[in-house]
Each structure stands twice: as structure tokens, then as C-alpha cells.
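Presented below is the structure to which this report refers.
One protein chain omitted, others in place.
This part shows subunit A:
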Amino acid sequence: MIRKMLAAVVAAGTVGVLALSGCSGGGGDVNAQAQQFTKDTKAQISFSWWGNNDRADQFGKAIALFNKEYPNVKVTRSFAAFADYWTARSTEAAGHALPDLMMMDAGYLSEYAGKNLLQDLTPLRSSVMPLDGVDDSSLGAGKVDGKLESVPLGTNTWSMMYNKDLLDKLGIKYPTDNMSWTDLGNFVREVDKAGASANPSQFGSSDYTDGLPGFIYWLMQQGKDVFTKEGKPAFTQQQVIDYVDSVKDMRTGGSFFPIKRDVALDPLNGFLAGQAALWFNFSTTLLQAMTDSKTEHIGIVPAPSPDGVDKHVLAQHPSLLLSVSANSKQKAAAAALLNFLVTSPDVAAVFGTSLGVPATEEGRAAAAKANATPADAAILKYASDMAPETTASYPLLPAGYGTVEAKWGELHQQLEYGQLSSKQFAQQFFDEMSLSLGN
């Protein structure tokens, strides 16, 4: 009898604990806060970002600059590596305890906005967060369903990088900014031929259909939609097959950097280890390319277009965004910091282009002048050269995009090893999308 009663007490206790854990949403009224907020308002806010030790030092400087203008806002910093950052945020999201201001990734934006975890910043633009000098097209990347859920801290564009040292040694001319996919194939074969006698042998490129962003650009260049408004794919399995099969002969014929060597070099790859000439990635990775491949002689041009398409469609892609959390009790102060980080030329001078190309004209000028890293000049030049060609904005990536992009890479590796046919590749990729996208 006693035993039964005790069991009941224990059970009741457990339920009590569970009830305790119920939600407590909240946060203050944004408009009232924004009205009252001045340069002397006292507040304490938390700010989280991902990145390495260098970035931590830079944000330390940026926050010190902010405190010169807003001396009474105390900013508590917190940072972690990218994957750990998102583990911590997703736990906090469950407890409605996200930091006041947080770094946001394009691949996670829809998911966090869809769960109402982020503050719509539109009403704050008339007061604490004017975002002077930021053009509307780049703000578009932070909008979800018409609400300004985040603001790009910097932008980058898809590009093709090449190792000048390697090409010089092999006596091959640099790639140009108006190549077609056929030209690209020929270029790769030319490098392969010249590099075959090197030790270790050098190649033109790894299989360049190995990433989802490349496919997105391929679709955009042909004027096709990528994702629907509901966050579902707007392309077909056949298009995926066509894309990966466009280099089928080169893949099976050994024209690409061998996947075995690529995997052995992880976390680097053939290009970053100085054994392949070309790399396709967003322009801000130029700094990583220079650091890892141990040479500053890295060129950058737009990636080639599909045959018969004579335009680049270089949409700006937000490299990083900033969001104010919906549970924040200090939204005005958090938005003031956001505004400062995005628009202050002094902040741009601290970071250079390591967060992406600064969003304002003054910011870009300041970054060019400060020349914080060897890649800055090249990245800024690429951005301004491509500005006339910059067209449609990058598609809003649906919730679960991060998972899907990782799956593409994983499946593509199996494709390169010959474990999957391109048809199976497309099928399994679609299976993954139906599981992960838009939920």
C-alpha cells in the first residue's frame, strides 16, 4: 500500500516538474521601447556569433566602438564554432531564451522565422535602426513573408577561383570571365594533361557539380525558379540528372581530381592543398583559399555559364545575417547594435571582408582603405566589377536547407565513388528534400 502511494507521489512530482517547463514567451513592446531609447539608455544585451578566435577579437573591437556611441549598453558576448553555435541556439529556442542579438545563416532563417522566434524589425526602421545606406535589394535577403526578420551583415557572390601559381608553373593561361561550360571542360582537361607529370599529379578541378549552390546558380542562369513559396523544390529530378550528367564523361574518364585524394585531404580539398587549379565557392572564401593554399596569387572570376546562355546572373547572397530574437526584453538596444554593426564604416574597417562585402557604400570604402586582409582588395574589386551584372536576388532558402545541402554533398561523394547512378542520386536527393524541406 505504502509502495503504491509512494509511486503515485513520485509520478505526481514528475508531472509537476514537466508543468514547470511550460513556455514563457514574452519580451517587451517594441514600439514603446524604440520611442524611449536614446544614446544614454541603460541596457544589458547578449550577442552571439559563430566563428574563430580572430573574429572574437574583431567583435571585441567593434563592440568597443559601439560603446563609444552608446556608453550605457552593456553587451555580453558569446561565441562558438558554427555547428556548436546552432546546437546551443536550438536548445535555447526550446526554452525561449535566445540571445537578444544573434548571427543568422541564410539556411536557418526560414526555420527560425517560421517558428516565430525572431522579431520583425520593420517598425524599428523609423527609430533606432534606420539602416542608412543599405539598399533594399540586399535587405530582401533577410525578409520572410514580407517581414524583416534579419538584416544581412555582408554579402558575397558565387565565383570561380583559380590558383595562379599552379597555372603559371604549368604554362597555362588564366581562365576568363566569359567561359561556357564546354570551355570549362576543355580548360580542365588542358590542366590535367600538363599536370599529369607533376608529383603529386595536378588536376584542373574537383567535380564541380559537387555542391548544391552550384546547381542553384545553374538553374538561375537559365532563368528557372529554385524553390517555391511554400519552400518546396521548383525543379525536377530530371534537371538534377541533367546537371550531374553534364560532366559524366569527365567524371568516369578520370578528368577530375580523384575523390579518394579529396577525402584524404579533408578538411582541405584538392584546390586548398594546391593540387587542383579551380575552386567554385562564394567570393568571401577567397581569404580561406589564400590562407590554406599558402599563396596570395589566387584569381577570382564569375563561374562559367551553361552553353548558349550569355549572362552570369550573379545574385548577391547574404554571407551572414543578424536577427533580434522575439524573446528579447531589450529589442531596441539590440536593434541599435545591429544598426551599428551593419552601417558603421569603422566596423567595416575592423572586419574587412571577412563577414562578406559590407552592405553600405561607406563601409566598402572603409574596408578597401583599411585593407585588413590580403583578400579584401580582390573581393571588393570582384564585387564592384560584378555590380552591373548583379540581377535577381538569391532565392529565399527554405527551412531545412542546411540538411539538404549537406545531403547533396554526401550523395555526390557516393556518385563520384561510383556507388550511385545519377538517377539514384537524384531520387535519393528528392527523398531527402521531401523529408527535410519546408517543415
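Just a few scattered comments:
Quick note on the criterion: contacts are C-beta pairs under 8 Å (C-beta built on N, C-alpha and C of every residue); 3 or more make two chains touch, one makes a residue touch a chain; residues count from 1.
Convention: contacts and distances are computed from a predicted model.
Hidden chain, UniProt protein name from the list "RsbT antagonist protein RsbS", "Carbon-monoxide dehydrogenase large subunit", "Sugar ABC transporter permease" or "NADH-quinone oxidoreductase subunit J": "Sugar ABC transporter permease".
Of the candidate positions A:S283, A:S325, A:S354 or A:S422, contact with the hidden chain is made by A:S354.
When the whole complex is considered, the residue among A:A94, A:A387 or A:L435 that touches the unshown chain is A:A94.
Only one residue in the set A:M129, A:L287, A:A332 or A:V357 touches the chain that does not appear here, and it is A:L287. Summarising the interface, subunit A meets the missing chain with residues 2-3, 6-7, 10, 17-18, 20-21, 24, 46, 48, 50-57, 59-60, 76-82, 84, 87-88, 91-92, 94-95, 97, 99, 264-265, 267-268, 273, 284, 287-288, 291-292, 294, 354.
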